[in-house]
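One structure coming up, written as C-alpha cells, with questions to follow.
The complex appears here without one of its protein chains, the remainder shown in place.
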Amino acid sequence: MNALLSVGGLEKDFGGFMAVNGVDLQIQAGTMTSIIGPNGAGKTTLINLVTGSLQPSAGRITFLGKDITNLPIHQRVRMGMSRSFQISDILANLSVYKNVMLPVLARHNYTVHPLASLDGYPDVHSETADILRSVGLWNIRHYRADELSHGDQRLLEIGMAVAPSPQLCYLDEPCAGMNPMEHKKVLGLIKHLAEERNLTFVLVEHDMDVVFSVSDWVVVMNKGEVLAEGVPDEIRGDPIVRSVYLGEDVR
Amino acid sequence: MRAKGAELSLADVINQGLVGLSLSMDLWLVAAGLTIAFGVAGVLNFAHGSFYMLGAYFGYTFYQGLELNFWLSLLGAAICTGLIGLILEITLFRRIYKLDVAYQLILTFGFILILGDLAKMVWGSMFLLAPMPEVFQGMITVMGRTFPYYSLFVIGAGITVGVLMWMALEWGWWGKIVRATAADREMAESMGINTALTFSAVFLFAAALAGLAGAMSIPWRAVDTGVGTAIIIQAFIITVIGGLGNLKGAFVGALIVGLASAYGILFFPGMQLFVIYVLMAVVLIVKPEGLLGER
Partner (left out) sequence: MLEQKQTSTMWPHRLVRYTLFGIIIMVLSIIPWAFGSYGTWLGSNVLILALFAVSFNLLLGYSGLLSFGQAGFFAVGAYVCAKVLIAVPWLILGLASGVLAAALLSLVLGCLCVRHTRIYFSMLTLAFGMMIHSVIWKWRAVTGGDDGLVNVPRPPLSLGLFQLELNNDVTYYYFLLLCTAIGVYLLWRLVNSPLGLALQGLRDSEQRVAFSGLSVYRYRLVAFTIAGSVAGFAGTLMVMLTKYAYPDMAHWTFSAEPIMATLMGGVSTFAGPIVGVLILYFAKEIIVRFTEYWLLLLGSTVVVLVLGFRGGVVMALQQSLPFLATPAGEGGTGTVSEGETNPTTGGTRPDAEPPPADRSSL
C-alpha cells in the first residue's frame, strides 16, 4: 500500500546546527502515529518541514504521490494536510464559531465572495456546527477565542485542525498544559475523530503512557534523527529507547 | 556642474561619485542609528529623522547663535540630541516594547508631529543657513573637477564612524553585550546583562549619531523642520535594501542610495528620487529580505 506521506533524507540546517539530520519516514493512511522524543529532538521542526512552515536544506517530501517539498503551506492544506500548534494559534478577536467557520469556508472556496452575508451558506454552517459539537465547544461558540480557558483553546486548536477536512492531520502536543485526566479525554476525542472522519493523525507527544495506549505506530526521535520506530509494544521494550529516556521524566 | 549638452567625461563620473559618497555617509549615520535601535530593541523609530533635524537645529544654535567653535557645536548637538533620545526612551519607548508593531509605529509617528512643532516653537519656521567653517573652506581638484573639502570631511567622518562601530561590536566588551541583547533579550538578562540599560544606551547612541549627522549638514544645507521626514524615508529605503537590523546592510544600502542619488542627478536630472525608488523596487522583487538580510 502506498504511504500517505513519505519523507526521504530530510534535513534542516540552522547555521551549522542540524535540527533534522536525515529523516526517512512513512505515514500510512488510517493510522495514528505518535512522534516522541526528548526536547530538542527535532519533532516540531519535522512537523514544520512537512507542513511547509520551514524549507528543508535537503530531502524530499511526498504526499499522496506528489512531491510537495517546495509547495507553500496553503497549497499543502488544499491537498489535504492540516495541523494544530503546540502554542495555540487561534484567531483571538473572532468568535469560536468564526474560528472554525473560516477553514470550512476556505475549503468550499467561498472566501472569494466579497459581498455575500455570512448568514448564508447552510452547508458551511452545518459543517461548522458538526465540528463544534464534536469537540464540545458548541455551547460557547459565541465567545471570543481569547476569552476561552486554556483547555478549551486546545480543543479549538483541534477543531480548527479538523475543519479543512484533511486526510492527514498533525497535532503538535495537543494536550500541552492539561492534567492527566483531561489529557486522556482529549486523546479519546482524537481517536474518535479519527474513526468518525477517516483521518490519519500524527501526534507529537511527551506523555508515554497515553502514547502507547492510542497509537498504532510510534516514532522515536533524538538529535534530529529517527532513533527507532515500530508498534508501541516494540518501542516500549527497546533498550536504546529506554536509555535515551533514562534521566528524562518518564511519566 | 557641467554645461548642458556637454559630453560626460570620466572626471565628471568620478566627481559625481564623490558627491554620491558624501551623500551616502550622511545617510549612513542616520541609517546606522535606525537599524541598530531596531536590531537591539526591536523598535522601529519613525521619528528617527527628527533627531537629524534636531541635531541640525542644535548645531546651528551652538555654531551661529552662541558662536562656538564648529567642533564643539557638533559635539554639543550630538550630546543634546542623544539626551533627547534618552529621555524619550526612558519615558515613552520603554512602555511600547511589548506592544504590537502597528502601535509602535503609530506612536513614533506621533513623535514626528510633536518634535516638528516643538522645533518650530523654539526655532521658528524660517530656513536657517550657516556659513562654511573656515577650516573647510575651499575645494580640492580631482581630475580637473573641484570637490569641496567639507564633503571630504563628511566622507571621512562616515567611514570613521563605521569602522569604530564595527570594531566596538566585534571586539569591545560593550559590543558583546549589545550583540547578546540583540540576539535574545531573555537570555542576556539571565546572563546578568542589564538589558534596560543597554536599550537606553543604544537609543542614546543612535539619537546622538543622527544628531551629529544633522549638525554636520548645516554648512551645506538650509535647516527647516522638513529635513527630518525627507531623511527618514531615505533611511527606510536603505534599510529595505540592506536588511533591517543589519549594520553592514545599512552601510551598503547607504552607499547604493547615495551613489544612485548622485548619478541620478547626472543621468536623469529631475527624476533622481525616482531612480532610488526603482532601485528599491528591484531589490524588493529580486531579494525581498534585503541584499544582506536574512529571512
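For clarity, chains are labelled A and B in written order, and residue numbers in each chain start from 1.
The rule is short, and it goes like this: contacts are C-beta pairs under 8 Å (C-beta built on N, C-alpha and C of every residue); 3 or more make two chains touch, one makes a residue touch a chain.
Because the structure is predicted, anything quoted here is derived from the model rather than measured.
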Which candidate, A:2, A:70, A:111 or A:213, sits in contact with the chain we can't see? A:111
Candidate in contact with the missing chain, chosen from B:92, B:140, B:164 or B:191: B:92
Where the complex has a chain not shown, which of A:102, A:186 or A:235 is the residue touching it? A:102
Could you tell me which of B:75, B:196, B:244 or B:291 touches the chain that is not displayed? B:244
Using the touch definition up top, pick the residue from B:72, B:191 or B:271 that touches the left-out chain. B:271
For subunit B, which residues reach the chain that was dropped from this view? 36, 39-40, 42, 44, 92, 95-96, 98-103, 105-107, 109-118, 120-121, 169, 178-179, 182-183, 229, 233, 236-237, 239-240, 243-248, 270-271, 273-274, 277, 280-281, 284-285, 288-290, 293-295
Spell out, residue by residue, where the missing chain touches subunit A. 51, 53, 72-74, 77-78, 82-83, 89-95, 97-98, 101-103, 105-107, 110-119, 121-122, 125, 141-144, 146-147, 160, 163-164
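The definition used in the following text is that only the chains that are shown with their structure count from here on.
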Starting from the mean Cα coordinates of subunit A and subunit B, work out the distance between those two points in Å. 47
